[in-house]
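Missing here: one protein chain of the complex. Every other protein chain is in place.
The first chain written gets the first letter, and so on, giving A, B, C and D; residue counts start at 1 in each chain.
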Amino acid sequence: MEWFQQLVNGISLGSIYALIALGYTMVYGIIKLINFAHGEVFMVGSFIGFYSIVGFGLDFFTALILAMALCAIFGVLIERVAYRRLRSATRIAALITAIGVSFLIQYTFIRIRGAGPEAYPEVFTNRTFELFGAQISMKSVLILSVSIGLMVILQFIVHKTKIGKAMRAVSQDTETARLMGINVDNTISATFAIGSSLAGAAGVIFGLYYTKIDPLMGVIPGIKAFIAAVLGGIGIIPGAMVGGLLLGVVETAVSASGYSLWRDAAAFVILILILIFRPNGLFGKNAREKV
Amino acid sequence: MKNKLNKFWVFIVVAAVVYGVVQALISTGILNNYNTNTLILMAINIMLAVSLHLVIGITGQFSIGHAGFMAVGAYVSAIITVKLGLPFIVAIGIGGVVAMLAGLLVGIPTLRLRGDYLAIATLGFAEIIRIIFLNIDYVGGAAGMQVSKLTTWTFAFICMVITIAVVSNFTNSRHGRACLSVRENEVAADAMGINTTYYKVAAFAIGSLFAGVAGAIYSHNFYIIQPANFGFLKSFDILIFVVLGGLGSLSGAVISAILLTIVSTYLQAFPEMRMIFYSLVLIVVMLYRPQGLMGTREITDLLPTGKFRKGAAQGVK
Amino acid sequence: MSNNHILKVDNVGIRFGGLKAVSGFNMELHQGELVGLIGPNGAGKTTSFNMLTGVYTPSEGEIIFEGKKVNGLPPFKVTRLGISRTFQNIRLFSEMSVLDNVKVAYHSQAKHTMISSILRLPSHFIGEKEMEEKSIEFLKIFNLDGDMHEKAKNLPYGKQRRLEIARALAAGPKLLLLDEPAAGMNPKETAELMSLIAFIREKFDLTILLIEHDMNLVMGICERIYVLDHGQLIAEGTPEEIRNNPKVIEAYLGEEVPAHA
Amino acid sequence: MLSVKDIDVYYGNIHALKGLSLDVNEGEIVTLIGANGAGKTTLLKTLSGLLKPKNGTIHYMNESIVGKQAQTIVKAGISHVPEGRRVFATMSVEENLELGAYSRKDKNGIEKDMAKVYETFPRLHERRKQLSGTLSGGEQQMLAMGRAIMAKPKLLLLDEPSMGLAPLMVQTIFRIVEEINKEGTTILLVEQNANMALSVANRAYVIETGRVTLSGTAKELQASDDIKMAYLGGHV
Partner (left out) sequence: GCGTDGGSGASGDTIKIGANLELSGNVASYGTSIYDGVKLAIKEINANGGVNGKKLEPIAVDNKSEASEATNGALKLTDQDNVLAIIGAATSGNTVAQVEVANNAETILISPSGTALNVTVNDKGELNPYAFRTTFIDPFQGTVAANFAINELGIKKAAVYQDNASDYAKGLADAFIETFEAAGGEIVADEAYVAKDTDFRSTLTRLKSASPEFIFIPGYYEEVGLIVKQAREMGIDVPLMGGDGWDSPTLVELAGAEALNNTFTTNAYSANDPDEKIQQFVKAFEKEYDKSPDGFNALGYDTVYLLADAIERAGEADAEKVRDALEQTKDFKLVTGTVTIDENHNPVKSATILEYKDGKQEFNSKVNP
């Protein structure tokens, strides 16, 4: 039953990726910006959660809500200051700015509190239960349910609500969206707020699950979330979920076969293969340009 | 036509003069090792920037894994001098060629992807290359490989001049225009009889070749190479040169490589604020000049002759 | 007349998912003809062009150009065989100069190699010089030589349309496909375009197939017209026949057929 | 209803509208004709708040709308059908129409108007679940107009509704324009197809390189030789 344990491992790893990728793909889908700073919002969220639990003695859920709220504000702020001016610039200019913002947040943070790690407190006594001989931790069940729950909520927001329609309209054609009476700036801010609060939530949950947080913790998950989002198809919410899970399972499968050092390489090979056969990601519409 | 011929020779003469002056300053000890090393670093960064400029700026292929090809050049050349004991110049050549082959290998399957999908695939390939070196004990794995310092100002400068000359000559020919047309509108380029795949792969291969050469110069200048030197942050650094200089501007790539090398070395002295300053520079430049320092213009457009040409064109209109 | 055809479209069709965009399309073009392709929006006209130029591969049927099968070839190879086109939505190389736009199209007629360009061998200079001269000639025909150093995107719309045609010509076609060349032009500009099309046909010995919704233009210069509706050919004939064809009137023209031709 | 006085609009250094003035009265169809690049689209974009004039005034229902955001102007009753249709391609016909009513709150009114749009354009009703990107050009144009109607405009700005459409479709579109107008919507219509435009309009303006060079009733302009030469195909 080792493979079953490994599958469980893979899904819990993947649901963390998915959680970060959900917020990523949201922002990504709407302004088509590879927001590298998303990983840093995730990091900041994680630290907000940490300080509010350890420093201010808040309970876990209050800390989670606080982190989400502050990250939402932080995300909106980043968009206002750094990205808004660049809306009509090339996407690659926005990308470089995003990299700049990402460095700025990391190193301002290091400047303030040092580069060392911090350990999340144990807020729940970690229970594990056995299923078919595999140890399953309650935390990973929690993470998976939170990810799926958020995915459903997001999907609902984007496809069924008025603000969601506005978001999709803005993502396709900002100018025409304005002609519909949509306030484009507010819609984009709302998108950043939602995406960033998800990143904040992911940060707190990550801390809870993996314990260790540090100022550079957002870099790798940021890249992984980008991969998951692309894998699933840019801007497609269930795609990010599936992309994240797939990535987690593939990475685990590689480690489980004893090639842990090749794990990231294998993940990329899979990614590239999928892209070659499905150039718009798993769930991407065939957006072949109409000539 | 004559004008263009002259431009090429003017470049060669200017290069020769710059070389002579710097060499003289080095020989007389006015430039110490530290200054010389900074100049070599600058030359390496220029090579990297110019080679990526061909891929992104000219051909419009969003590659964010350039450090991978640099790694190939660095490792292959190091193996040739350290393990096989062959001369440095051979190592540079073979390093470049093997990097080019790696470029072909990566380019052929991935270049049919577009935009962010291509970006993530190139990033992935660069990481794969890095992880391969990480897992080869022959080159030291994670601990890296010690390399003797063979790079001199002369080697670095000549390689840089060749890189610029080749990329610029390529760009200013029908082949370069074919690449430009791919960047501008792939469907239309195809419809005009341009073999778009061929030119994408060609630009990618030439870009990789010079990234490999830069890697060879790099590995023989810093005593040790480790896979960690060639991660995605390195690729981002190179990307930043190109975008900051102005997408599509070769002189922009060169200028921003020079400026950022200076900024970066200068900031070494302010260790704790370094990355904060650096990122602020990036953000501010991009916010206030999103098209990059030079836009799509070349330095020659700013010279009197360039102005004359433009003026003349407007006059006719 | 039937054996000197330059293009033969034999029972061609294509589907996108469940949608049959074009089916059972037959068409023959003869050397030197000027033929119109009309039909309601979404009838499959542009799609037919895309099949003729290799952008789409037909799911059935054959396209024979000068005796050679061209379906299945990539677009650049089709162009090199001698079919070139313009686009319904202008697709210029917008950041490049007007001159360079034309040079790109002249690319496949030039011979100097990549190596000779990189090493700046004499053949490079000879080749580039010839390209430049030839390209300027094309621009002169379209009265665009005054703007040759301007970026293509800075041209006014009408000139951009003309540049697209100039560029298509520079690719050295025997068959030229024009997709709504007069779209967005006012009647006066359209009239100028008509005479230009007639002129280049003579000068370059071209066969021309054009899509257009402007009936003044189509009826005015086309010798024959094909009418597509819902992906199927519903009529073929001279302008006079088409104008009076009840099927075409019902599907496309409506009652108010322009009085003057 | 709408009064534009001496507006200047720039794109960077390009001076696109140069001291342009015009008026639209309630209930009219006014058409703007002019060559490519004359500035017609620019004017409409300025009216709907997508562009800001550098100088000059724009009064709508006796209130200045210069500097107002696009969404405010839409609420005030000006609705703009942009050049090239610009439907939201990956959204269904129905969703596009809903977006048209984005700034409205009256649920019942919206439903009623939706029904009215479907009545005017039965084809849209037939295709209401289809993604609008896969509609034909004429259908997209209908959708763009339907979408604008959903905002319940008092003034409808139409930018080249006949562009790229088959003759039959052009006739349909113009018929609908007249219908909408009859039901009480004032219309400012930009057209290349001057023949058609003049035949439905009450008044017309001719714009050349950012300036009004001629204006009058549609009948007058249709009869003018200059206009015939320049815009009606040169058949004097």
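Throughout what follows, a residue touches a chain if its C-beta (ideal position, glycine included) is under 8 Å from a C-beta of that chain, and two chains touch if they have at least 3 such contacts.
As the structure is a computational prediction, the values presented were derived from the model and not from experiment.
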item	value
Touch partners, limited to displayed chains, of the chain removed from view	A, B
Touch with the omitted chain, as defined above, among B:208, B:229 or B:291	B:229
Touch list for subunit A against the chain that is not drawn	2, 5-6, 9-10, 12-13, 16, 107, 110, 114-119, 122, 126, 128, 135, 137, 210-212, 214, 216, 220, 251-252, 255-256, 258, 260-261, 263-264
Hidden partner chain, residues of subunit B it touches	29, 32-35, 37-38, 41, 134, 141-144, 146, 149, 218, 221-226, 228-229, 231, 233, 265, 267-269, 271-272, 274-275
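Here is the rule we go by: only the chains that are shown with their structure count from here on.
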item	value
Result of counting contacting C-beta pairs for A-D and A-B, higher pair	A-B
Centre-to-centre distance between subunit C and subunit A (centres being mean Cα positions), rounded to whole Å	47
Geometric centre distance via CA averages, subunit B-subunit A, whole Å	32
Euclidean distance of C-alpha centroids - subunit A vs subunit D, Å	42
Interface hub residues of subunit A, defined as touching at least two other chains	291
Residues within subunit B bordering two or more other chains	187
Subunit A contact footprint on subunit D (complex, rising order)	48-50, 69-71, 74-75, 79-80, 82, 86, 88-91, 95, 98-100, 102-103, 147, 151
Interface residues, subunit C side, partner subunit D - complex	19, 38-42, 88, 156-158, 180, 183-191, 213, 215-216, 251-257, 260
Subunit B-touching residues of subunit C, taken from the complex the two chains share	53, 55, 74-76, 79-80, 84-85, 87, 91-96, 100, 103-108, 110, 112, 114, 117-120, 124-125, 127-129, 131-132, 145-150, 167-168, 171
